[in-house]
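Part of the complex only, each chain left as placed.
Letters A and B mark the chains as written, and numbering starts fresh at 1 in each.
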Amino acid sequence: MAGQAEAAAAKGKPEAKQSLTFVLVHGAWVDASFWDETAAEMRKMGHTVYTPEYAGHGGDKNTQVTHEQVTKSVADFIKQKDLHEIILLGHSFGGSVIQKTAEQVPDRIKLLVFFDAFVPLDGQSVADQFPAPVQELFGNLLKTSGNNTIMLPFSLFRDVFVNTATLEQAQSLYRKVIPEPAGPAFQKLDLKKFYSLQLPKSYLFLTEDAVLPQGASGWHPGQSSHLGMFRYIEGTGDHMTTVHTDPREIADKIVQASRD
Amino acid sequence: MAGQAEAAAAKGKPEAKQSLTFVLVHGAWVDASFWDETAAEMRKMGHTVYTPEYAGHGGDKNTQVTHEQVTKSVADFIKQKDLHEIILLGHSFGGSVIQKTAEQVPDRIKLLVFFDAFVPLDGQSVADQFPAPVQELFGNLLKTSGNNTIMLPFSLFRDVFVNTATLEQAQSLYRKVIPEPAGPAFQKLDLKKFYSLQLPKSYLFLTEDAVLPQGASGWHPGQSSHLGMFRYIEGTGDHMTTVHTDPREIADKIVQASRD
């Protein structure tokens, strides 16, 4: 096997296809359809891909949902399907969801992938990761809604979440944005067990993602460094456009972050 | 209209052409010919592009020029042409020029684009944005000149301003470098009105631009973060070569930063 691989590598032969099992966990303001194009590309590449919906999203209109309920949705999905050796990937807010899910089903997980994702430290909330002006902005949007949700104004969505999109793409994506139940992002999370797990981890960062500022307060190395040792993979794109407009590139990067 | 756009986006049709009006403001050590190749590409794309010259540059040999005179040149140009709904873009030192111009003609501006540009805070000068060793270097060059200008030595220009150029390109570009009147970059600027304006803003950063160091003291997020909320667009290139050698790519990025 080793000799075969070496020969293949030496001759520049294509890599032996490895069929992986993925569970992709979306972030805030979207539902599981966030993954449609990217999951389709990954399936074409021979992988098995699940995109579970979670509490307070998709069909569930409960705006009082908790982080525990969100996590339970994902953990229950994995247990009910009896999945093993999974690559559990979280995007954005989904980073905190895979942290808590990993605490519940560690033996079913082969690798965790954080994709432009929040990685709160033990005792922190997702909102604790925001720069102060963003915390203030979201606090105001929360008060405005009057129903414990936060809706993104189009100008903010267009410039910060889909900065590389055309106007048509931005408008099309904005039509699908749903007011986000605000509770889970502000809950302080007990992550002691997560930080004691020995699971391998990768961080995928798209360099035009401007939801967090670049650098020490940003996705990488700001959030990524919370992981300790991890595999770093870098791509081009922004927070919410590129999964839809360049899904093949995103699928390739996810596989780079996930293969053995 | 919305339905049409959605349909176009869904079918992957090319984006509806939006014809924009640009006013491009160059930086130090160059004149308005800095924009020749890029403006030509933008016009081919259907946009209207103005590249005003300003005091102390081009034909004007006044080395005692002030920041107020520079700004007046640009504001007067906009008023005399009676331009409206403009995208006002500043490169490098030009960032401070569009800040002060925006204070004078805010109603004529649709969007401000800062392109590897300085964004002094209220009460700061452009020179305040330099790292300490650069401040010292420019102070020495200023003394050497004896006439209130700063000339870039070729070695500095070649390694820091046109680092990605071939030697021939670097020499060709250096022949056009003119001693820069030093006053405006060292003036403390009252920017209270600028920071009270509600104009949308974008920041375009070329990752190989080494005039400022990468990171917290750099163009992005160092200077860009002064803007508060802005649209971030990233490209490849350095401070002064790429507008000449890859103008189509720069034009595309400027339009990405500027479209609705």
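Note that a residue touches a chain if its C-beta (ideal position, glycine included) is under 8 Å from a C-beta of that chain, and two chains touch if they have at least 3 such contacts.
Computed from a prediction, not measured in an experiment: that's the story for all the values here.
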Assembly size in copies, with 2 chains present: 3
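Assume only the chains that are shown with their structure count from here on.
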Cα superposition of subunit A on its sequence copy subunit B - rotation in ° rounded to nearest 5: 120
Inter-centroid spacing, subunit B versus subunit A (mean Cα positions, whole Å): 35
Parts of subunit A lying in touch with subunit B, wherever the complex brings them together: 133, 155-156, 158-160, 163-164, 166-169, 171-172, 175, 207-208, 210, 213-216, 218, 236
List of subunit B residues in touch with subunit A within their complex: 2, 5-6, 8-10, 15-16, 18, 200, 202, 207, 215-216, 220-221, 225, 228-234, 256, 259-260
